[in-house]
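A single protein chain has been omitted from the complex, and every remaining protein chain is retained in its original position.
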Amino acid sequence: MKKHPRLLSLFLFLGLFIFVIVPFIPLILSSLSFGWRWPDVFPQAWSLRAWEYVVNDGRTWQAVGISLWIALVVTSVNILLAVPAANALVRYRVRGRWLFEAIIFAPIIIPPFISVMGIHLSFLRFGLTETVLGVVLAHIAPTLPYLFRAVMISYQTLSVDWEDQARMLGAGAVPRFFHVVLPHLLPGILAGASLSVLISLSQYLITFIIGAGQVVTLPILLFPFISGGDPSVASAYSLLYAAIAIAALAGMDAALKRYYQTNRASQQEKGENA
Amino acid sequence: MRKFPIAAFGTLALALSACSSEEAGNAKDADSLLTDDWNVVQDAAKGQEVNMYMWGGSDNINDYLDEWVAPRMKEEYGIELKRVPMNDAQDIINQLLDEKVAGKTDGSMDIVWINGENFKAAKENGLLWGDFTGQLPNFNDYVDAEAPEVSEDFGEPVEGLEAPWGKAQFVLVHDENEFGNPPRSMSELAEWVKQNPGQFTYPAPPDFTGSAFVRQVLYETTGGHEQYRQPAADIEDLEERLEPMWQYLNSIEPYLWREGATYPESLAKQDQLFASGEIGMTMSYDPALAASEVLKGRFPQSTRTYLLDGGTLSNTHFLSIPFNASDKAGALIAINELMSPAAQTAKLSPENWGDLTALDLEKLSPEQQQAMNEVDLGEATLSIEELEQNRLPELSSDYIDIIEEGWTEHVAKD
Partner (left out) sequence: MSDLRIIDIEKRYRTAEPKGGASSFMLRPVRLTIREGEFFSLLGPSGCGKTTLLKMVAGLLEADGGEVWVGDENLTDVPPESRKFAMVFQQSLLFPHKTIEDNVAFGLKMQKVGKKQRLKAAADMLEHVGLSGFGSRYPDELSGGQQQRVALARALVANPRVLLMDEPFSALDPGLREEMRELLSRIQKEFRVTVLFVTHDRDEAFALSDRIAVMGEGQLRQVGTARQLYERPETTAVAAFLGLKNILSGTVNNGRFTSSDKTLETAVNGELADGDYFLVIRPESIRAAEGDRPGQVSIKGTVQEMTYGRGMYSLKVKAGSQLLECAFTTFQAEKTAVGEPIELLVDMKEAWFVKE
C-alpha cells in the first residue's frame, strides 16, 4: 500500500467536509433555531421545539421502526430474488435474456410511480393496500434493479473455475454455494443491499399510494413538512432520517466486517489448536 | 404456459371480490346511521378506531388533534381517533377514486379534511357518503346552515355532504415597525410599490394564496364580486371583463421583488423572504398564521395583519365522510365533537392552531361566546368581529381555473 501524500489527504478531508458535513449545518441550525432572521448568519435564539415535537411524537419512533423493517424485508427478498436470477443469467444461455433484463431494469428508467398507479387497483382488489406486505412488494420494483446489477457484476467476476475446483474437491451444489459463491458475492450483495435499503427508506409516493396512510414510514411524516410545512420540524425530521440511513448503512457494514472477522478469528483459533 | 398466471390471477381476483361483496352488506346497514337516534350512533361508535386523513405539515395542527382532541374522544366516547398525515388533499381524492373503481367497501378513511376543488371532485365522483350534517347535534345547534359560507364550498352546493370545521380569510401581513401605514386597497398598493420598489410580491398562481391574491385584485379592478355568481360559461364577455385585472398586475410588475422577473413559487418561499427581511409584506389565507409564526420566532414581534377596505376573500374548510368509511358512526361522533364549542374554542387559540371557528357566534350561549372572545389571538391577529364584518365570498372553481391559466398567459409570459 502506498501512503497518500499529506496534501492529498487534506484535500480529501476538505472535500468530504464541504460536500458531506457542510450541508448538514444549516439543517442543524434550522432545527434548533428560534426566529432565524436575515441578515443574521447564526440564529439569535435557540429552541428545542422542533426536536421536542419530533422526539416526543410516538409516531416518529413507530415510523422509524416500520421504515427499517420494510427496508430490511425488501432487501432480504431482493437478495433471494437477485442471486438465483443473476446466477441463471450469467451462467446459462437464457432465451430472451435481453427481455428479462429489460423488465428488471425498467424501473430505473420508468418512474416507479407510473407502475404503482397501475398496480394500485390490483393491490386494492387483492387487499394488499394499507398493508406492510403490499408496501414491501411495491418497494421491490425500484430497489431490485440495483441489487440485481450489483450481484450480476459480482457473478460475472466469479470464474466458473472456482466452482469447478470446489466440485473436484467433492463439494456438491449447496456447499459450493456457501463456500465459494456466497463469499465472493458478499461484497456485491452488500453494496446492492445498501442501495436497496437507502432507496426503500426514501420511498414516499409508492409507500403513500400503496400504504394509503396506514403504513406510516418516516418519509410519510417528513413530506408534508418539507412541502410548505414548518421548516424547523422539516429540518429535524430530515436530520433524523439521515441519521437512520447512516446508522443502517454503518450497521450493515459492521455486520459484514464482523462476519469476516469472526471467520478469520475462528480460523486463527483453529490454527493455534492444530 | 402464458395463460396460466392470468387464469390464476383471475380466479384470485374473483375470490377476493367475492369476499368484499359480503362485506357490502354491512355498509348498507351503516346508511341507517343517517336517520338513527343520536344515542344509537353513540353506542355504535364505541370502541371504533376513526382514521382522520388530513394534511400533516404543521406541528401545531398535528398536536391539536393528537394531544387535545384525541384524548377527549377516547375518554368521552371510547373512540380511538387516529390522525393520518397527508401531503396534499388531492391524494385523498385519487385514493378514493381508485378504491371506488376497485370496489373496496371497507375503506380506512373515516374522516377527510377537504374543501374547494377537492370537494367538487369528490362530490361529482360520488366519493362521499351522504347528507349527514343534519344528524350532528352541534351542527344543528351552533351552525347557521343557511349562511352562504356553510351552504356552499367555493360555489359548490354542500348538500350536507360535509360539515364546516373552520374558516379562513385572506389577510395581508406587514411589519409595523418597517412600514407603518400599509396599502389598504389595490390602488393604494399600486402607489405603495412604486414608493417601495422590490418590497412586494405574491406567490405565483396556482399557489393557493397567490391565486387568492389575484382574485382579490379581480374583485377590486373589475367592479365587485356579484357579477361572478353565475357560472363562468354564462358570461360572454368574460375576457374583456378580466382585462383590467391583467393590466393592473402588469402595471405593478416592474416594482415587485426582483422586478417581477420571477415570483416565489409558494407561500412558504414568500414567507421565508418576509421572515428574512427581503420583502416588506406577505399575505395569508389563514388570519392566525402570522401570529403563530411570531410565536415560533420566525416573524418579528411587530408583525401585524390587516384587511383591505373593500373586504377580503373567505372560505370554509370542511370535514367529510367517504362512501366506504368503515367506522361511520365513529366518524359522525368525532366530527360532531370537533364542532363543539369547546373544541372550536381550543382550536381558535394560536397556541393550538389559531383557526377561526365555523360556528355562528350568535348561536352560542353567553358563556361560550365569552370563552371564545377571551382567547388571546395574539397581537398579529385581527379580532373575530373585524374579520367577520369584512368577508367576501369565494369564486367557484371554474373561474379559478380560468384565472390561473390567464395569469400564466397574461402576466408571467409578458
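By written order: A and B. Residues from 1 in each chain.
Definition applied: a contact is a pair of C-beta atoms (placed from the backbone, for glycine too) under 8 Å apart; a residue touches a chain by one contact, two chains touch by 3 or more.
Given the structure is predicted, the values throughout are model-derived calculations rather than measurements.
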Since one chain is left out of the picture, which of the remaining chains does it touch in the full complex? A
Of A:Phe17, A:Trp69 or A:Tyr260, which sits in contact with the chain we cannot see? A:Tyr260
Considering the whole complex, which of A:Glu52, A:Asp164 or A:Asp253 touches the chain not shown? A:Asp164
Could I get the residues of chain A that touch the absent chain, sorted low to high? 161-162, 164-172, 175, 179-180, 183, 260, 263-264, 267-268, 270-274
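As a convention for this text, only the chains that are shown with their structure count from here on.
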In whole angstrom, what separates the CA-based centres of chain A and chain B? 38
Residues of chain A touching chain B in their complex? 33-39, 45, 47, 49-50, 53, 57, 120-122, 124-127, 129-130, 204, 208-209, 212-214, 216, 220-221, 223-233
Which of the residues in chain B come into contact with chain A in the complex? 12-13, 16-17, 19, 51, 53, 55-59, 62-63, 66, 84-88, 91, 95, 98-99, 101-104, 108-109, 266-268, 272, 275-278, 296-298, 300
